[in-house]
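All protein chains but one are shown at their positions in the complex.
Showing chain A:
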């Protein structure tokens, strides 16, 4: 296009630029959409293959490596065994082992948010999302069975009951840094309440209660139900010197 002088020429050029830009955007959008579509096909095909040809894939080490690479790149979980009749009945086969690995994975991935305490409901929901392709819902019973298979590796994962809800705890007491945070919090007054822990540290009530109960069991905390506001206070004599809590009592 030859550039013409004058305002008209400038306006023309601007309009042309706009049109090119519009076209470019359309193409880019089309491209992403197509890409997504192809990615979806790719994914579902890989998932199918992972399920149908599991044993054949395992027989060929070189191909297996490539297959894993594909799965990793497009975000497909290569573990996709069906539960099947025998798994359900006898608990044999790879199903519960695979589910176990996926359960731990969910726990690991959500740990930064929940401190290693996840309700069984949420766990099932997240697992269901990951196993969409298998089209098989994961029941709580399946989860419990899969977790019980991990018992061989020590009692690092526990199913605990808080109120009516079942929670899965993936951080054993020995490795739980939540307790340190509570101790730090308690340093100010010598005691904390469940509410305070929830509010100040932004934790769920289950997480706060569980941590405090464990500290109580460990003998680090003492409870005091006798206060006027009716809230249970967890005292930590270990973090505050005697003089400081005499001081707060006097207030």
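Operating definition for what follows: contacts are C-beta pairs under 8 Å (C-beta built on N, C-alpha and C of every residue); 3 or more make two chains touch, one makes a residue touch a chain; residues count from 1.
Just so it is clear, contacts and distances are computed from a predicted model.
Participant: One chain isn't displayed here; going by UniProt, is it "MIP18 family-like domain-containing protein", "Rab proteins geranylgeranyltransferase component A", "Ribosomal RNA-processing protein 42" or "Vacuolar protein-sorting-associated protein 36"?
Facilitator: The missing chain's protein name, per its UniProt entry, is "Vacuolar protein-sorting-associated protein 36".
Participant: Of the residues A:60, A:139 or A:205, I need the one that contacts the missing chain.
Facilitator: The missing chain is touched by A:60.
Participant: By the contact definition given up top, give the residues of chain A that touch the hidden chain.
Facilitator: The missing chain touches chain A at positions 20, 23, 27-29, 31-32, 34-36, 38-39, 41-42, 45, 49-50, 53-54, 56-75, 77-79, 94, 97-98, 100-101, 104-105, 108-109, 149-157, 170-177, 179-180, 183-184, 214-215, 218-220, 236-239, 242.
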